[in-house]
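Before I ask anything, here is the structure I am working with.
Left out: one protein chain. Kept in place: all the others.
The first chain written gets the first letter, and so on, giving A, B and C; residue counts start at 1 in each chain.
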Amino acid sequence: MFDVTRYAIAAQSIIDAGQFLYGQGWSPATSSNYSARIDDEHIAVTVSGRHKGKLVAGDVMVVDLAGNPIQSDARSSAETRLHTVLYQAFPDVGAVLHTHSVKATVLSRLLPAGEPLTLQGYELQKAFSGVDTHESQLTVPVFDNTQDIPALADQTRDWFRQHPDQPGYLIRGHGLYTWGRTMSDCLRHVEAFEFLFECELETMRVRR
Amino acid sequence: MFDVTRYAIAAQSIIDAGQFLYGQGWSPATSSNYSARIDDEHIAVTVSGRHKGKLVAGDVMVVDLAGNPIQSDARSSAETRLHTVLYQAFPDVGAVLHTHSVKATVLSRLLPAGEPLTLQGYELQKAFSGVDTHESQLTVPVFDNTQDIPALADQTRDWFRQHPDQPGYLIRGHGLYTWGRTMSDCLRHVEAFEFLFECELETMRVRR
Amino acid sequence: MFDVTRYAIAAQSIIDAGQFLYGQGWSPATSSNYSARIDDEHIAVTVSGRHKGKLVAGDVMVVDLAGNPIQSDARSSAETRLHTVLYQAFPDVGAVLHTHSVKATVLSRLLPAGEPLTLQGYELQKAFSGVDTHESQLTVPVFDNTQDIPALADQTRDWFRQHPDQPGYLIRGHGLYTWGRTMSDCLRHVEAFEFLFECELETMRVRR
Partner (left out) sequence: MFDVTRYAIAAQSIIDAGQFLYGQGWSPATSSNYSARIDDEHIAVTVSGRHKGKLVAGDVMVVDLAGNPIQSDARSSAETRLHTVLYQAFPDVGAVLHTHSVKATVLSRLLPAGEPLTLQGYELQKAFSGVDTHESQLTVPVFDNTQDIPALADQTRDWFRQHPDQPGYLIRGHGLYTWGRTMSDCLRHVEAFEFLFECELETMRVRR
């Protein structure tokens, strides 16, 4: 059993995040999915196929960390497993956001297979929790897209367990996953990633 | 005779669509035209030459599927025939949107004559009704622009009858036509197409 | 003597235009200047150096067609003469807008000296008054920038008298001048020009 007030707060943070992220153009149409932790065993997560700029209370449901719907007949996002592996692996993760911007999509398709996106020398890297200098290096892996979500979830888990200091990953032609202790941290990570993706693409346009 | 309440609801969905599409920059100035089905024989469609970001009730009129004005002295969009052939061919089409974005315009001019735009490997292809994997392929033909609308209408009809699973087409230097069962489906298609057009152009900038 | 109500209406149309044009990013900071005809001998025009996104009643003054302030101690835009030559030459011009977008600035600097911008094959050319097919050709001359406004005014007059069917011109590194019978026509021309400038630049990025 989960605490209803905690659910309501988590759901509201997801609805607010949707309005912001859709407004920025980072979650077009019915793309993207978002979640927030309720307690050790439950998360609030978006219902499958909903428009992220128009989320209402009924568009956020509860699942346990195995992905089972709790007190609900709704179907959660097809990618729910990509969220729950993060909550299972990292007890201090409080929110996970998957966005789907043009920049993330294009950049992830332009990078050669097997090659991560490497970011360095940007002052904005300090926006990620735990980073305090632009001299650090951020490594963002790009996983190949697939409709086999359990397999992809395993791949991502293998990676983030080995790189617990890295704040996000890309799926090719599909978008960004990032997480944080709170929804506010997580939203800051999305903002920072989108800024850096745009910088990288803008540079490629001129340098190439 | 058409049901007035159905007309009013269709007209409002068109006015709301105009505010959204103009706000996104996809229907500049007096470009674009929109329609929504009232019944088997009537559609609501924008009056010719109106500013799509400022549509009011008087800017949406009724025509029959032959394009004749019904209970109105107004003149419907010059491209009304491109709408009615869709409603005639597909009984389940409930809305047709023609938008006119920079991306659609530029992309349609850059593609070589006779060559369609081919989209594959994008997760967002799943935003189109009936598509459930990024491994599908979307083929968007580009028709040459002309002021001879009846001839163009015939060309598009020949094409979409042969490709009933494809959700839209481009007119060179002119923009996008897409349709759907409901206005909401149709707007989702516009969002998805615009996202994909931007991805393609962004990629061409870097790859070329 | 001018009619005060006509002045008030002209001034309001200028204030509203400023909010729109600044909001679109086409009149940054204190750039740009706008005018609207009051009668055969007077126009309302923006006071020099005002922020176009924050225009208030006191930021619009009256001048006669020689550019003299009427019933005012304020100083009108340094480029007032570029407006008045248009009102003098074309009795049916009711509004003149000078905007200053990134696209107009960059495009005007990229074009070789003496070469106009030529636009053809765009459906949106029909947004200009009097144009009814995309098969027409739009020729937009680029004048070299100068702080000698009377000399520039003469140059522009020579040109638009010879090309009364053309709706606007560029000044290199400086922006667009366009005009129309009403403020609404004139704003539609700005929208259409900005759309076409963006299309041209977007194409140059890919084609080059």
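FYI, a residue touches a chain if its C-beta (ideal position, glycine included) is under 8 Å from a C-beta of that chain, and two chains touch if they have at least 3 such contacts.
All values reported here derive from a predicted model rather than from experimental measurement.
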Check your understanding: Relative to the complete complex, which of the depicted chains are touched by the chain excluded from display?
Key -> A, C
Review point. Among C:A29, C:A89 or C:A151, which residue is in contact with the omitted chain in the full complex?
Key: C:A29
Revision key, fill the gap. Given C:R75, C:R109 or C:R161, the residue that touches the chain left out of view is C:R109
Exercise for review: Give the residue, chosen from C:L82, C:I171 or C:L196, that touches the chain omitted from the document.
Suggested key: C:I171
Check your understanding: Since one chain has been left out of the picture, which residues of subunit A touch it in the full complex?
Key -> 121-124, 127, 132-135, 188, 191-192, 194-195, 198-199, 202-203, 205-207
Check your understanding: Which residues does subunit C use to touch the chain missing from this display?
Key -> 28-31, 51, 100, 102-103, 105-106, 109-110, 145, 147, 171-175, 201, 204-205, 208
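As a working rule, only the chains that are shown with their structure count from here on.
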Practice item. Enumerate, in label order, the chains that touch subunit B and subunit C alike. Key: none
Study note, to complete from the structure: Copy-to-copy rotation (subunit A on subunit B, CA atoms, range 0 to 180, rounded to a multiple of 5 degrees) logged as 90
Review point. Could you state the distance in Å from the CA-based centre of subunit A to that of subunit B?
Key: 32
Check your understanding: How far is the middle of subunit A from the middle of subunit C, if each middle is the mean of its Cα atoms, in Å?
Key -> 46
Check your understanding: Counting only residues that touch at least 2 other chains, which ones in subunit B make the list?
Key -> 205
